[in-house]
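Heads up, the thing below is written out as structure tokens.
Only one protein chain is missing from this complex, and each of the others stays in its spot.
Note that the chains are named A, B, C, D, E, F, G, H and I in the order they appear, and that numbering of residues resets to 1 at the start of each chain.
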Amino acid sequence: MMTKEDVTMMILSAKKTAGLTWEDIAEKIDMSPVFTHSASMGMNAFPEEKAALLVAALGLPQEAASVLNEAPTKVWEQAVPTDPCIYRFYEIVGVYGPTLKALIEEKFGTGIMSAIDFDMSVTKVPHEKGDRVKLEMSGKFLAYNSW
Amino acid sequence: MMTKEDVTMMILSAKKTAGLTWEDIAEKIDMSPVFTHSASMGMNAFPEEKAALLVAALGLPQEAASVLNEAPTKVWEQAVPTDPCIYRFYEIVGVYGPTLKALIEEKFGTGIMSAIDFDMSVTKVPHEKGDRVKLEMSGKFLAYNSW
Amino acid sequence: MMTKEDVTMMILSAKKTAGLTWEDIAEKIDMSPVFTHSASMGMNAFPEEKAALLVAALGLPQEAASVLNEAPTKVWEQAVPTDPCIYRFYEIVGVYGPTLKALIEEKFGTGIMSAIDFDMSVTKVPHEKGDRVKLEMSGKFLAYNSW
Amino acid sequence: MMTKEDVTMMILSAKKTAGLTWEDIAEKIDMSPVFTHSASMGMNAFPEEKAALLVAALGLPQEAASVLNEAPTKVWEQAVPTDPCIYRFYEIVGVYGPTLKALIEEKFGTGIMSAIDFDMSVTKVPHEKGDRVKLEMSGKFLAYNSW
Amino acid sequence: MMTKEDVTMMILSAKKTAGLTWEDIAEKIDMSPVFTHSASMGMNAFPEEKAALLVAALGLPQEAASVLNEAPTKVWEQAVPTDPCIYRFYEIVGVYGPTLKALIEEKFGTGIMSAIDFDMSVTKVPHEKGDRVKLEMSGKFLAYNSW
Amino acid sequence: MMTKEDVTMMILSAKKTAGLTWEDIAEKIDMSPVFTHSASMGMNAFPEEKAALLVAALGLPQEAASVLNEAPTKVWEQAVPTDPCIYRFYEIVGVYGPTLKALIEEKFGTGIMSAIDFDMSVTKVPHEKGDRVKLEMSGKFLAYNSW
Amino acid sequence: MMTKEDVTMMILSAKKTAGLTWEDIAEKIDMSPVFTHSASMGMNAFPEEKAALLVAALGLPQEAASVLNEAPTKVWEQAVPTDPCIYRFYEIVGVYGPTLKALIEEKFGTGIMSAIDFDMSVTKVPHEKGDRVKLEMSGKFLAYNSW
Amino acid sequence: MMTKEDVTMMILSAKKTAGLTWEDIAEKIDMSPVFTHSASMGMNAFPEEKAALLVAALGLPQEAASVLNEAPTKVWEQAVPTDPCIYRFYEIVGVYGPTLKALIEEKFGTGIMSAIDFDMSVTKVPHEKGDRVKLEMSGKFLAYNSW
Amino acid sequence: MMTKEDVTMMILSAKKTAGLTWEDIAEKIDMSPVFTHSASMGMNAFPEEKAALLVAALGLPQEAASVLNEAPTKVWEQAVPTDPCIYRFYEIVGVYGPTLKALIEEKFGTGIMSAIDFDMSVTKVPHEKGDRVKLEMSGKFLAYNSW
Partner (left out) sequence: MMTKEDVTMMILSAKKTAGLTWEDIAEKIDMSPVFTHSASMGMNAFPEEKAALLVAALGLPQEAASVLNEAPTKVWEQAVPTDPCIYRFYEIVGVYGPTLKALIEEKFGTGIMSAIDFDMSVTKVPHEKGDRVKLEMSGKFLAYNSW
């Protein structure tokens, strides 16, 4: 059986051969670059029609479409990430996590921001003292039930 | 000597007595609620004049101002946070970390988003299917040096 | 300031003195025993009117009501629980977790069961070969967003 | 020798080819979907006659029946699961574990719910604000011995 | 409120003052030394009448009886014990665990030995080449359910 | 070179083909089932003549005898075992470890039970309320040296 | 696709065959030995023209140049390094980390030394009582933002 | 008995009262700021005459001198430091550790840099694009013995 | 009740006041310095008459003698020690552990060196290139039982 790892390798190879960026690929299937990359890496499932579009756009074998549409088991490798680019986000959660919690609960009541009904984008913001990475997330507020 | 923990307790107590929100306090010292909460919890240092303003606004003892201005040692309690509200952010870093890395490097070149030259805000976005938490971060891009 | 730990101790003491069970207390405030115990232990927040009812029912000081209504920071002590009664549930998640995931995704599509918009009950079911514990959970299905 | 991993792969492949759900397969051998999935994944042992039925229903090689009937060694990969769907159940055990313990002991006396003499089901409950996952477990109460 | 830790300290102090061994105390309440020590340490609950006997035998305050009868939360300090006497038992489980599993399943079918419906004794066996510790455990066999 | 893992696979395969139990094999070489299984799994070394007997009894290649006689490096996979059958023994050490230590030291003086000069057996004890697993261990007492 | 691991193996093999040191290779591409080794191991990305120079100097296949220019995912194997040479540096961070923090903040204000805009060198300093390793690092100071 | 923690608190208090920097204090006792801070924090032992000088300079009680001269037990709190300023040094060891090892062994032969016969300094280097932290370490090379 | 920690503090205080070394104390009770220090720290039990001698020699209260004679629970704080002096021994076990095992088994047969029937000494050996620490251990060989 073809696995999600197999399809990820096919996508990376086709992307390199065609000289495409993730933004280019995302545009071809009319999705965000964040979701496109994440689902290509096997960490999210493409909706059925998006999987078909991606297979067509990159010339992947037909079986890949159903694999891209399967629900993934999300496995990350380390409690503390080692890559500096990823670690900095982990550090932000460590330093500002209690602050996010306090402000969310002050604004919305007791509950959390969903990481499932959720989207995110990354933008480059030119700045004279050095360009800045802008990261925006939006997640549905979920109130704790009491019963 | 007065410690950062002592001052945090004074702030929480004054806040409760006065019936203030973090947004109220942030407004009094003209800073963001994220930074105001974080530095009140002892995870960041207030600039000297902001520390003085906060001490005046909440009626804290004078010595608290210099404590609020000291550089903190940032300690978090767990590699994997247990509180559901904070865990969801940790999960987002786990699931989307490699995606953020790929897109940042595609847009900016090899490097990272700074977690030091950095700011963040939380907003409530009303939505008919349920309000949403909007989280925005901006950090300076830092390119890896080669030498 | 009165903390959640303080109020938990007051509740346990009042409960022992009055000879009440958690079911008795839950009935007095018209909530479930599961939620009543969990929020009394400081792991959930009582709705404002329930906090007031509990304070009245157990003769707690007035300040306790606002503390019971505060959003808690949920901290658990160990990745692997040691108490045998709790460990067995942890073991069930380990052994049957992938099964729950497969069946939920087969029935609902890609997504999860919410642990926030969630309720649970425990019942004793008499049985000739030995009584059985019946545990029922209900959580809202949350579909993964794609964007 | 044929291993449990080998047989799991055969089942997944036959299931995909035949377009069956776990509910379909469970029905063919007259067992629950939870147990059917779990034992197909190698985390439980099928009773001898059920193993034979499954082998017949899916057209597996004869040797697979004895493998499906062998006692498994149950190995899970992580103390803290990373997949969000499984993590939520782990979180429930963390948050509500002491509550389950308190209520079980209040109703039954000192002891635990067995995770061995145990069954479980998953049901979809339609709901206007969003469908709900209903999870029911039943386990024999085991009283602590004193001697 | 009197805690299990408080009562453990009272027992240890009374035992030392009276110059009793655990065997002596166990005899006074007609229980085994293993259970008597374990429940005195707060790791098991004494049956009501045994708690009363112990309180009388050692001259403890009356409130101690109900504390000794409460269900304990069993917490151990380390995944890998450091004390050499305890470590050796941990090592035996590591080295012989798969063997115990194989032989139990060969003799009884798929299942486990209960650690709840369980008893244990320690005996000194004189031997010319050096005395030997004899440890005997007996636990009810629990067969895995299939459903 | 033939490894202990290779020989373990040969034994398991010959055992299955011949339809033997571990008790049967142990009897053929006049050793206990516990030691026979453990050494067959590569966790103990067979005495030279027993290795020869086993090789003859199961029709293994001659080189296997010297491999079975080699000192093993004992590696276990996890600090906390996941298989329920093995976990229960681990739990017993956690719960009763300090009790075993206290009673051994009360009976023998300061020291430990050896896990090296050690033997163990497993027996099935029929019982009307459910059969019981009887586990007996005997280890030499080792007194701490003082110098 | 050729991976960074593949290219590292090619470099090590070419280096051995040609009898070159890392200093020799660094000189050929006019970079420091530290950066040259680190990027050859796949822990940093060579600038495009340096990658081309290296490929030419060592006779590597053309595709290797683009691989050497790709942003790496930096993965280290252990929280506590075992090799004594590397451990000593880890120990220095443990022992002197708070000192470095205190002195940096005293000299520069609240902030950190960047590990991204960063360079390092190693020199051998002859000394009559035994040669000394001189290690020099230079990193840009990054001030914490307040907002 | 006065402990190293007690003396550290006295030094911090005297330093704050007198408005001194670590550089000022280091100058008074003619040692480096790195060693002065580290030994004041209890992570190194002051030579006897330096301890006397420090006690005199800061007006500490006489007993403090012998405490400052005692060999410390060096304890650090975490395998992975959380404070961003210290973490960056940890990250450098993770990323560049194998490089340091390779270059040291290329220049000196098989061995390590001592972390005991060792010194270190921190300097501020003004730079138009942002000041830089310069860190210099020197440690004796220790060759592995062969025997 | 007086604890082992209490007695350790009394010994350290008396030792400091009297200006004694561990060698001096060991001589007074005619034991080795290694055992004397270890048992004074509460990691071993003094034989009854040695405890009495120590109490007399240092002028401790009479109750201390029985405490020094009690069997200790040996607890160490970390899997990986942080103090450099202790770490080096841990490193030696990591690097040379498999070597010690191979040579012991080659010389003695399958088994281990006892850490219970065991003694150890530390000596200073003057050497022109720098004095050397000589560490000698002697432990009884324990052969694995087979049964």
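The definition used in the following text is that contacts are C-beta pairs under 8 Å (C-beta built on N, C-alpha and C of every residue); 3 or more make two chains touch, one makes a residue touch a chain.
Owing to the predicted nature of the structure, the values given are computational and were not obtained by experimental measurement.
**Student:** Which chain F residues would touch the chain omitted from the figure, given the whole complex?
**Tutor:** 1, 73-76, 79, 115-116
**Student:** Counting contacts across the full complex, list the positions on chain H that touch the omitted chain.
**Tutor:** Contact residues on chain H toward the absent chain are 31-32, 34-35, 39, 44-47, 50, 71, 73, 98, 101, 105, 110-112, 114, 116-119, 142-147.
**Student:** Mind listing the chain G residues that contact the chain we can't see here?
**Tutor:** Residue positions of chain G that touch the missing chain: 9, 12-13, 16, 77, 80, 82-84.
Everything that follows uses one rule, which is that only the chains that are shown with their structure count from here on.
**Student:** Roughly how many whole angstrom separate the Cα centroids of chain D and chain E?
**Tutor:** A distance of 32 Å separates the two centres.
**Student:** Specify, in ascending order, the residues of chain F that touch 2 or more different other chains.
**Tutor:** Correct list: 34, 44, 80, 82-84, 91, 94-95, 98, 101, 105, 111-112, 114, 118, 142.
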